[in-house]
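Complex shown without one protein chain; remaining protein chains in place.
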Amino acid sequence: MSLSALRWPPFVSPTLGRHLAMALGAAVFLLLVSSQIGAYDDYNLAAIALFAIATAGLTVLTGVNGQLSLGHGALMAIGAYTTSLLLRGRELPLMLVLLASVTTAALIGAVFGVAAARLRGPYLAGATLALALGLPQIPTRYKGVFGGEEGLTVSLPAPPNWLGVDFPRERWLAWIAIAAALATMVLLANVLQSSVGRRFKAVRDHEAAAALCGIDVAQTQVQAFVLSSGCAGLAGSLFAYWSGVTAPGGFSIPLSLQLLSAVVIGGLGTLAGAVWGSIVLVLLPTFTGGMASNLNLPSSVGNNLPLAIYGAVLVLAMLVFPYGIHGGLGRLLGLVRARWGQTSTNHKGVVDWDDPAPGG
Amino acid sequence: MNNRTNGMTSGISRVALGCVAALLAACGQASTVETTNTASAPGITATEVKIGSTQPLTGPAAPGYSEIAPASNAYFQYVNAHGGIFGRRITYDFQDDGYNPTRTASVTRQLVLQDTVFAMFSALGTPTHLAVADYLNSEKVPDLFVSSGCNCWNNPSKYPYTFGWQPDYTIEGKILGQYIQQNLAGKKVGYFYQNDEFGLDGVKGLDLQIPSASVVSRQNYVPTNTNVGPQLAALQGAGAEVIVSYTIPAFTALALLTAAKLNYHPTWVVSNVGSDVPTLTGLLTKFSQGKVGGQLLTSLVTDAYLPLITDTSNPWISLFKGIHDQYISSFPWDGNVLYGMAQAYTLVQVLKAAGRNPTRAGVVKTLETTKLTGGPGLAPYGYGSGNHLGSLGVQVTTVGADGSLATVGPIYTSTDSGPITQYAGTPATPPANGIPS
Partner (left out) sequence: MGRFVVLTLNGLTEGAIYAAMALALVMIWRATRVVNFAQGAMAMFTTYLALFALERGAPYWAAFIVALLCGLLLGAVVERVLVRPVESAPPLNVVILTLGVLLVLEALAPMLFGGQIRSFPAAFSIVGMRVGSLAIPFSPFDLFTLGSVLGLMVILLLLFQKTDLGLRMRAAAFNAEVSRLLGIRVGRMLTLGWALASMVGALAGVLIAPSLLLYPTYMDQVLVFGFTGAILGGLDSPPGAVVGGLAIGFALSYVGGYFGSDLETVGALVILVAVLMIRPRGLFAWQSQRQV
């Protein structure tokens, strides 16, 4: 038994301090940025942060553990509905609401995880797709509890008084979402470098080999599912605050597919990739929407141009950047280094954030 | 273009004018004096008034509904070509939300915070718009003429800045229910409705008029599932002789087709939302070779709150059809286009009534205190300080064998809980230039 194994519990990695320092730096930077931009940009920043939580959770499940989920939007819905139901007609502290949403989603995720552990590849994809399709029907059926198609409304959290009366609510939400996202990233980065993370990858890379090494495959898969669901629950809770309404229409299959495409576009299996993906997910539509309306096209073309661009981006990204933005940037960096005569050092072993996606 | 002089002087005059206006406003006489356009509110400059909207331009709700905003825009272009509103041109910034409440939330903030629209107008859909009604009201942005018949928009204490436009689904249901009671008495009635507030509010109205003993079956559908066979089979099995259908047009067509397949021929009573004859005819014509054609619509009962789209002799129809042919001739001439133009007409009425340099609160005040008359609507509007309801009533219509519509009986008005009363007023005709004065 090595010394480090004695010193650290299984879920704490030796690089915890470094991750914390990086998160703190990012927090200061983002706080400064958010104070300099307008309320609408803060609103988009909040969206990026909350989607980054969901995509980071999904990348742990799909990229690191190898379980394909086409139904992560449904897990976000669980978080969002928990939040909306808790806030129905009463006010509760934000922390409490967030924690309750994470817990509910993680618990329900555990149930799905047990079922999912029996399934592989496309069969898991089909079952999770079924989840994404079926779950939004429940609020429609039980209107009294879940508010039916119109859903439940939630208002943006009010900033504390010491920030002043004119402090934009959008900015406060952005701060909350950024804090939540950074906390999630630190936690996930830490878990991925610990023995838990190594087991996730071992199961992904070769189930039989992992089992031979004494890893309980099913238990590991359920753990990954729970962790990922908890992230989805947190993202869903923030999503409820952010969108102002929790309705079945917001959690349809396209949301799940968008999350998955964000993970792959960003770079599957890396937390940095999850962030890149959520940036694309949030900013691309605002960019293309503006572009289409400025071009003065016939309405049938203009209306559908953003959708066409989004689809084309997905196709081209897969053809040109098979390892996503993060992989593409890494390759670019490698080229630059090679040009300047430096030997490209393999820093993958040091920072697991850069762990590439599993090969075919 | 009269403001493109010296920036300094116009700035000074704007300040001066603001002071004068404020003084006069204190005396309650502001509107009589102003003669110069000022940037009186966000989204308003001396030459432009910017209006925003969220619409389903893509996705499953886009077919049909995506015509509404371009139709409104066509009317605005017509107004702009004829001098605009107090010399200001209307810019209509309508954005796609794909009928997804989440995107509505994001796009609405873009319109308010980034694009700085003066008011929201015609934002479409109940679940979508409920996502932002709180926000718009907390930002004090006028939220005019939501494209939905939910009675939730009529809530001045919670939503002081939100106004409905079309008759709410419950009022419509009551009037259709009364028709069934008077003309199809004793028949077994079945309901087929969309399982959301649209269908449920409609059913609420129907139930106020039709005794529950005559309702033999209640079937609903969700718009994401296009197989309506089981529901129609249940209605047939229960022996319903009249089906009241609170459906969107595609589901009206699907229900009619499925009934034909079942050899089931009840009397159809369809809510205005799902009964647009040009749309339905388009959806059913291709079946002529299969011996089911436009005649599926024959003797279908529905209702209207605007002039009948097939009534080419009506001056409103000829006005709007003319604008359609001039600006958006590639669109079909159907109920969605008429709806968008009629809404746009109402907005121009309000903006004109609000005076030369309106504020956001001023527009709301105008709607609550000035009676809007002379518009295309069949029934009067309910707007008042305690009431943000739009059109108060409908007129029952039937479809003839040739696809033409004919009105049956008088226009009725009502409220959600009050009695149904006959409306005695005469229909208005549009002004000669087609723009409210």
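Letters A and B mark the chains in the order given here, with residues in each chain numbered from 1 onward.
Here, contacts are C-beta pairs under 8 Å (C-beta built on N, C-alpha and C of every residue); 3 or more make two chains touch, one makes a residue touch a chain.
Predicted model only: the values in this text are computed from it and were never measured.
K.L.:
Out of A:Ala179, A:Leu257 or A:Leu329, which touches the unshown chain?
P.N.:
A:Leu257
K.L.:
Using the document's definition of touch, tell me which of A:Leu20, A:Leu119 or A:Ile215 contacts the absent chain.
P.N.:
With A:Leu20, A:Leu119 or A:Ile215 as choices, the missing chain is touched by A:Leu119.
K.L.:
In the complete assembly, which of A:Thr103, A:Ser195 or A:Ser300 touches the absent chain?
P.N.:
Checking each option in A:Thr103, A:Ser195 or A:Ser300, the one touching the absent chain turns out to be A:Ser300.
K.L.:
With respect to the chain omitted from the figure, which of B:Val79, B:Cys150, B:Ile180 or B:Leu283 is a touching residue?
P.N.:
Counting the whole complex, the residue in contact with the absent chain is B:Leu283.
K.L.:
Contacts of chain B with the missing chain: which residues?
P.N.:
Answer for chain B: residues 58-60, 62-64, 66, 195, 219-222, 224-231, 233-234, 236-237, 249-250, 253-254, 257-258, 260-263, 279, 282-287, 289-292, 332 touch the chain left out.
K.L.:
For chain A, which residues reach the chain that was dropped from this view?
P.N.:
Looking at chain A, the ones touching the missing chain are residues 62, 68, 115, 118-120, 122-123, 125-127, 129-131, 133-134, 137-138, 140-141, 207-208, 253, 257, 260-261, 264-265, 268, 300-301, 303-305, 307-308, 310-315, 317-319, 322-323, 357-360.
Note that only the chains that are shown with their structure count from here on.
K.L.:
Would you mind pulling out the distance in Å between where the CA atoms of chain A average out and where those of chain B do?
P.N.:
Result: the chain centres lie 39 Å from each other.
K.L.:
Applying the document's contact rule, which stretches of chain B touch chain A when the two form their complex?
P.N.:
Spelled out, the residues of chain B in touch with chain A are 57-58, 62, 66, 70, 93, 95-96, 99-103, 105-107, 109-110, 113-114, 126-128, 130-135, 138, 150, 152, 195-197, 200, 222, 224, 330.
K.L.:
Can you name the residues of chain A that touch chain B in the complex?
P.N.:
Spelled out, the residues of chain A in touch with chain B are 38-40, 43-44, 47, 137, 140, 148-151, 153, 155-156, 170, 239, 242-245, 247, 249-250, 252, 254-255, 285-286, 289, 293, 298-299, 303-304, 306-307.
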